[in-house]
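All protein chains but one are shown at their positions in the complex.
Up next, chain A:
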Amino acid sequence: MEQELPPSLKAKKFILWLFVVSSTIMFGGFTSFYIVFAASKGKGHGLVLPDVFMYSTAVLVLSSICLFFAAKAVRNQNVQTQKIFLSATLVLGLVFAWLQIDAWSALYQTGATLVNNNAAISLIYIVSGMHLLHIVAGLCFIAISLFGAFSNVPAQKAVYRIEIASIFWHFIDILWIYLYVFLLLNS
């Protein structure tokens, strides 16, 4: 059942954790900018965020749940289930990306453009855009894992790949929830 990873793979998994830390700090930098900006100007973005963000958040959470079941399937060496759930994660991830872009166009249509004299509004685009870059990277991890499921890689490697994908994908899931809640609370 549980496969122990060899030390070299453990060290590489640890690398990903460190990346998660530094990425968190980058977003910490953006949100600190927001806080200091909002405090000094006495105003935030002042918008009602488009509903699309709500749907995209739900989609992303759902994709995380699918990935959780996919990882469970890998550990149980159930390739069929793994394929289904990984594909679902992949599709939901793509839907999320599409919804984010949709949210931008909704923002744009209300006049809340990227080029804006309220930097707080510009920052909505920046943080969601930088997050979207992470989504792209996460989709690559998931695609690699899925590719492995189709090409029957050794069990240990499959476990390693899905663990890497899981750490990263759940991270960007939580990261987005943080950003969304942050933007909701600091309007």
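Basically, a contact is a pair of C-beta atoms (placed from the backbone, for glycine too) under 8 Å apart; a residue touches a chain by one contact, two chains touch by 3 or more; residues count from 1.
Assume contacts and distances are computed from a predicted model.
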The complex's invisible chain, by UniProt name, from "Septum site-determining protein MinD", "ABC transporter ATP-binding protein", "Beta-ketoacyl-[acyl-carrier-protein] synthase family protein" or "Cytochrome c oxidase subunit 1": "Cytochrome c oxidase subunit 1"
Contact residue for the chain not shown (choose from A:21, A:48, A:155 or A:181): A:21
Contact with the hidden chain (one of A:52, A:67 or A:164): A:164
Positions on chain A where the hidden chain makes contact: 6-12, 14-16, 18-19, 21-23, 25-30, 32-33, 36-37, 40-41, 114-119, 122-123, 126, 130, 140-141, 144, 157, 160-161, 164
